[in-house]
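First the structure, then my questions, so here it is.
With one protein chain removed, the remaining protein chains of the complex are shown where they sit.
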Amino acid sequence: MAATEAIRGIGHSVKRLEDGRFIRGRGNYVEDIVLPRMLHLEFLRSPLAHARIRSIDTSAAEAVPGVVAVVTGELLAQHNLAWMPTLSGDTQAVLATDKVRFQGQEVAAVIAESPYVAKDATELIDVDYEPLEPVTSPQQALAEGAPVIRDDKEGQASNHIYSWEAGDREATDRALAQADRVISLDTFYPRCHPAPLECCGCVADVDAGTGKTTIYMTSQAPHAHRTLFAIVTGLPEHKIRIVSPDIGGGFGNKVPIYPGYVVATAASLLLGRPVKWIEDRTGNLISTGFARDYHMHGELAVKDGRMSGLRVKLLSDNGAFFADAQPTKLKAGLFHIVTGSYDIPAAHVETEGAYTNKAPGGVAYRCSFRVTEASYLIERLVQTAAYELGEDPVEFRRKNFIRPDQFPYKSATGFTYDSGDYEAALDLALEKLGYEELKREQAEARKQGKLIGVGIATFTEVVGAGHGADYDIAGLRMNDGAELRIHPTGKAVLKLSVKSQGQGHETTFAQIVAEELGLQPEDVEVQEGDTDHTPYGLGTYASRSTPVSGAATSMVARKLRKKAQAIAAHLLEASEDDLEWSEGRFSVRGAPEKSTSIQDIAFAAYTNIPEGMEGGLEGVHYYDPPNMTYPFGTYAVVVEIDRGTGAWKVRKVVAVDDCGVRINPMIVEGQIMGGLTEGFAIAAMELIDFDEDGNCIGANFMDYLIPTSWETPAFELGMTETPSPHHPLGAKGIGESATVGAPAAFVNAVVDALAHTGVRNLEMPVTSDKVWEALKEAELAE
Amino acid sequence: MYPASFEYHAPASVDEALALLERYGDEGKVLAGGQSLIPLMKLRFASPRALVDLNRVQGLDTIEEGGGHLKIGALVRHRDCERSEKLRGRYGVLADAAPQISDPIVRNLGTVAGSLAHADPQGDWGSALLAARAEVEATGPAGTRTISLDDLFDGPFTTTLEPTEIVTAVRVPDPGPRAGGTYLKLERKVGDFATVGVAVHVSFSNGTVGRAGIALTAVGPRNLRATAAEEALQGATLDDNTIRQAAELAAQAAEPRSDHRGSADYKRSVVRVFTERGLRKAAETAREEER
Partner (left out) sequence: MTAAVETASLTRAITVTVNGEARSADVENRLLLVHFLRQTLGLTGTHVGCDTTSCGACTVLLDGRPVKSCTVFAVMAEGREVTTVEGLAPAGGLHPVQEGFHEEHGLQCGFCTPGMMLASAALLAENPEPTEEEIRWALSGNICRCTGYQNIVKAVQYAGAKMKEGS
């Protein structure tokens, strides 16, 4: 008889199966990979933001002992590789040819026997630059007479990239015209950076003997990368293998294709040896996919106390190349979710994108495709409106919530929210917070000159891209797959098209199989990241793994369970309809002693299959989500301000999340806490800035500030569970909820501490000096 | 990330180290903790021809009290200061500065003497030791001389040390039985340089201020002594008025620049606030010491 231990499927906080190698220091990250005869690639980067290249002299570099080659744009151009397509239909320089277009842009690459030698040689490359006027803001970029950055593009006469809109302009104009009040907010979501602790890199190995190109790569989307590589290089796709091994954090930074990958591959092809490129932190911050940099103007119309319309105008700073990693039909990603948790009948979003002399990017850093920007805007705007209207920020939100009976809810900008119960999350958060008591304490404290602030954010976000007809990246539809095979002795291997960078897929997805098939999670090996051995998909970002590949896993496991039922009927000599399934066993209804385990069924699949049935027990499923999923929550932050320095200390953070069914609650909470920390960091200290010459400030960890365990507050977590009606498991995805919802909660808290003096806005990062300037103006500085 | 090549020596004695420095002239650099020098070398902002590693030299790693001084050897690490009982109480300015240097791991290797020799205007020890009226023992080919911290710093990353000299110790004069102080540092996060730092070190006699030391970090081309504030406090009783006045003078002594950490006005205001807070703390500590 099989053991009667409960199957640790959905809802169990199974300790992570992947931990073993990491706690022993036996992780296999790209930088750990060593191949025989491997060479090292080091870039020479441009010191200038905008300049014409007159000449490049690499002779001294080439003469350094240990240097095998020095690659320039000119050499790449001979192989048609100096430019490559971006994920947004633009082109991007691999190595600069005519001009450099941002400080830090790759200009030349040294390939040498050791990274130390490669660095020595880069110092000897002599580049003659003719400086050009740098364009350092999108306003400057779109002004009359601005220098044209992309003069490489035929027909590009300005720095304008795109215009895009969503929603109903006329209805929104009417709503604003007829409103009792229109409250507006202009705010800037600054440029920040995902800065995963592991930088980007690859080991490219073009093997002339086998004709196979293997690229070990920090990739969140290995299959999509393989296809794009095939298109860009002309190498046949079946002869390209992308292996994304252990990844030390992605957060969207490892979705784009970077020049390093292409140059390393080209160098390996030309030199016949593996080439390793590992960027340093400066390279990572100065040149790889940044996040946000969104100038936002919002207007909220209020009529009879209810939100009646929302108008948003956006200006996006996309850097020197339009390289956003987002569904191609959506130039502002999913920004138009901006009506958030509120029942706003009319909304309109219009956006412009501009080139500037900065690194390319914009969609990254757990943004859920620009949902971070949207959620920040609406939560800050709603807070501002509450103050202007003299209403309590919590009650103003509550009375405008979409009500549970309105789901599925069609928003004014075309989203169909699957499910939600916003009041339940709000009430739980308020209870944990002790909101009423806090408001009293705040009032008392003010009398004594103590400044306490309470900030709330009630966010709804949208994840799980997505339905193939609507969501594609570079034309590739955003469906993902799962392939499951059960071995004769009842163990299984699950191959996924997504790729964890720390999210715990080896455990979570094993638990899905456990739930559907009754195998314990330890009996399921999860494989990801090797394009030769896993089904095709678009990878892990935008919180899509559970909604898409999680669904695929559930579906393929159910397929196997159906076949298992047929085999069980054969083994038990009963009819399939008479069988009941429970905890990994099929039993005859009414005769429970007549039962068989999934393990016995698996063995039978190879040894005792019914006549005419195909052997084995395996399957594959590609899941096309019918809709997105809509996680939501309420975050509350309490801060106290030091009136002498403007520094604010976080006293309490309450985070109530609803991501539907939680497969592994421990892992879900880990994702939330990580996201809350990044949200706090963005609100408090992270910033990539540029001076008027286009010099990047924030290109290393002394200037780009990541909080340590000391600054980071503790978090009190809570949950509600409103399943997604269309997801096979009812799960919604959680990876980005906290970065979406948290920044506004923190900023709202600091503003709230000063709101009684009329302060309405502070721009991120809300550093102590900015708070002090507001204190000074309010005559509250010590 | 990859420094340039260099010659390397690990002498066993100060004499041997001096001989090596003399040999290399200004092409040689002393290596102690390396937590300021090595980062510069990795970014190739510094590429000395040779490094003279002091870490094998015995006898430089103690904190000793005696002869009217606290003597901090050249290889005393920030972490040693953080944990030393000798630095508390009347040397509180040092005890409070130590844990705020950089981060806990860097503090395991970085040295006090090295910090001073590096002379970063955003360096914390410079202010704490200026306020404590410290001096360094500099040993060179001609022998040992003492340089008061007022005369040591010459500008950003510049000291009056010769390239052939090594700081072998830092000496802090005993402020007497009734003294107190602290170091207040506003930083954006652990490991960041100061936005503003204020060191306060006050000795008392007969209920009034004997000597006051107030020094400022990151608000000038080097660590600055707020001399006018110090002089205003001499012989005075520490009360709300004298504290406020001294704080105002300290703020005026600052030469802050507007940058990403804040405007000059902001920094000047923080100098004032921190000086006030520091003086209150100094008075409190001195009262406790007496009990």
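The letters A and B name the chains in turn, as written, and every chain counts its residues from 1.
Following the convention adopted for this analysis, a residue touches a chain if its C-beta (ideal position, glycine included) is under 8 Å from a C-beta of that chain, and two chains touch if they have at least 3 such contacts.
Treat the numbers as computed from the prediction; the structure is a model and nothing was measured.
Here one chain is not drawn; of B:38, B:236 or B:264, the residue touching it is B:38.
Screening A:127, A:676, A:764 or A:781 for touch with the missing chain picks out A:676. Screening A:46, A:105, A:419 or A:501 against the full complex identifies A:501 as the residue touching the chain left out.
In the full complex, chain A touches the omitted chain through residues 15-16, 19-27, 29, 31-32, 34, 116, 195-199, 246-249, 251, 280-282, 501-504, 666-667, 669-671, 673-678, 700-702, 706, 708-710, 712, 714-715.
Chain B meets the missing chain through residues 1-10, 23-25, 27, 31, 34-35, 38-39, 41-43, 49-51, 53, 55, 79, 102-106, 108-109, 190-191.
The rule is short, and it goes like this: only the chains that are shown with their structure count from here on.
Averaging C-alpha coordinates per chain places the centre of chain A 44 Å away from that of chain B. The touching residues of chain A, when paired with chain B in their complex, are 115-116, 119-120, 123, 280, 644-647, 685, 687, 689, 697, 702-703, 705-708, 710-711, 767-769, 772-773, 776, 781-782. By the touch criterion stated above, chain B contacts chain A in their complex at residues 1-2, 4-5, 44, 103, 186, 188-193, 195, 260-263, 266, 269-270, 273-274, 277.
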